[in-house]
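Here's the structure, in structure tokens; my notes come after.
Excluded from the complex is one protein chain; the other protein chains are retained at their positions.
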């Protein structure tokens, strides 16, 4: 659920399941005068894990914003051995875009950005091809061209990481970036790199999924947005979408229909990430939407 | 979320929004040793209303099952001026089916019943046509034929109500029942009569929606399941479903495709009702699924 | 497109692409006084193959029904080196059902059968478990129980084949039949055995696809109907369907949601087969619907 027009705290919690968790968290908020805007929880019965997302208004909240983290740790988080993430609705996340030579997702993201659809900053675009420059200029965004070869890959990744740090990047979107990131790179942004893969994973991972879908004669194609891990196209899935196809659709047609799907599925994943609705456990996502 | 294999209490709550509601309810459960199985809440910001569904295990719960209602009322429900509904996962609801001359929904419901897909009893079928008898016999269910004319309507409805009471019916499913129930009848089962309408409401209410859909040249048709109110096809919507159509589809084809949709949409609505996932406010439903 | 209420010929054609094919076929129909009810064609540009389905009224057609095949062969089919299949709208296909222990698809098929939704005869059900007998009796259909072990498999398949022949079976539906048919068996009914697999193929072939889907954390599950070939779950796909799932869905919930999908996807595949809308080429289907 969208938090809008009001300073709010958002707390994502994950811990072993045990009685009294919801009571403890809601009591904490209540005691200090907070008003809950939204609360969602999920219990994974199989693994006995507890997940929660709660948002509350800060207006009448008695704890200073800078002290909430500490106070929560002391009163609830530590006693219940929780992992948690606290953020505030007025903090604008900073997102970097990586892109290669296909620009439909890039255009879609930048259009949403310019139309103020998302509460986000996009300080930079990184590409391995120079083609992107005119689009970046058109939308007034800084753009760095870093061509990748087998030889220079780690060196270029080092430059990418430096740029990301310099621009205080919170997370990265691979908007059809046709390079595989090294495990070292991925380790710098755990659950902070969102990829769009142009198939209904786990079907057709890797290269040329539309060709494979055509060969197999499927009647539905898909797109999958997931966090990047060190295993190709195997990270925790955030969003998937599908569209009907038929024998009439050539590979070219699948690509055309697929582009619209990729845009939509990636945009939805970014939205969930921006809303801090996602928790990851055992390579699966909990998406509180 | 499905509650299974464990004696559990399910509590549906509705009241004016105010701080501390979740804390109060979860504290009540916690204090008495209950373990929450599932919790979902919703705040209607516009109308400042609070809705909640919570389920907890009864095994270690310190309050006797027969006393829970009273205890909850005293400790939480009355102080916060809540409306609530308490039920238990081992209570099997009793459902009556009303049907006329189209039997696809009836077959679908009875097949699910026989396959033990639902935790429900179906003590009786009521129809205004004799055709249903062989199907009722085939599935071993009592069946009453009560033909309706303009003249005998209220008298027949009185007989229907008597039968429903006699069979201790909790709720009614109109599985393509082509009679309009009187307001008096509806008033006996508020939010307890589920209808399936063969269009995407509010488009095409009333008779012959597939003909109207064909005439208008829509590219998608739908089906809508809703609680029956005294206004025709205007009750709170529980579920909707759609299917693509094209210029190739005649009215007959729309009817064919629509039948599959009607079965599915009605079955989903019954499922939500059986799971006690539905709250109604201002002619809209909150469905905690 | 459905052919109804009128004696019609349906011709399915497949051959190498070449100029004049549509003209030749439509001239043949026209010359002999036939009125085209429906015509659809598809050219596979990559493989240079031509596919066509045409249906025409027989009322004023000058060629005797029993001579059409020969006449068409002589005038069009042989000169253009076509493969074709001719059938008539008043021939009722005969379908056998194979089923194991899950009956949702079986119930769905039999309900449609009894409601005269399909123009088909169902002379027999074959199962490897005795549980099916009461359902078969309930719907008045002959039922044969042939338990399968590793040892008796080929012998039992011989009995199955004998039964199929004895009942003049045109095609077979595996309505959740949990046995793998031998290549010899499959060879007897090429593109005449329809299976429903409970995943979005090619993802999750083989056993326990819902468990695999859960493990992978997909956000959409699917079902796939395909013709059976000698390679498990790899035959030409006829129909696929999907339904959204979330982190809230346990394996049990995936199975529940999946059952509805399986029923629907299998029923649609049977419908296309009954309408003679399907042609197979290179393990892919052309479905003229």
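Each chain gets a letter, A, B and C, in the order it is written, and its residues are counted from 1.
Here is the rule we use: contacts are C-beta pairs under 8 Å (C-beta built on N, C-alpha and C of every residue); 3 or more make two chains touch, one makes a residue touch a chain.
This one's a predicted model, so the numbers in the text were calculated from it and none came from an experiment.
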item: Neighbouring shown chains of the undisplayed chain, as defined at the top; value: A, B, C
item: Sole contact to the chain not displayed, among C:27, C:65, C:152 or C:182; value: C:27
item: Contact partner of the left-out chain, one of A:32, A:104 or A:129; value: A:104
item: Contacts of chain C with the absent chain, listed as residue ranges; value: 19-23, 26-27, 29-30, 33-41, 43, 244
item: For chain B, residues in touch with the removed chain; value: 42, 44-46, 200-204, 216-220, 222, 236-242, 246-248, 250, 283-287
item: Interface residues of chain A (partner: the chain not displayed); value: 1-2, 4, 103-104, 107-108, 111-112, 114-115, 117, 135, 138-139, 248, 250, 252-253, 256, 259-260, 264, 267
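Operating definition for what follows: only the chains that are shown with their structure count from here on.
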item: Centroid-based (C-alpha) most distant chain relative to chain A; value: C
item: Central chain of the complex, centres being mean CA coordinates; value: B
item: Centre-to-centre distance between chain C and chain A (centres being mean Cα positions), rounded to whole Å; value: 42
item: Of all residues in chain B, the ones touching two or more other chains; value: none
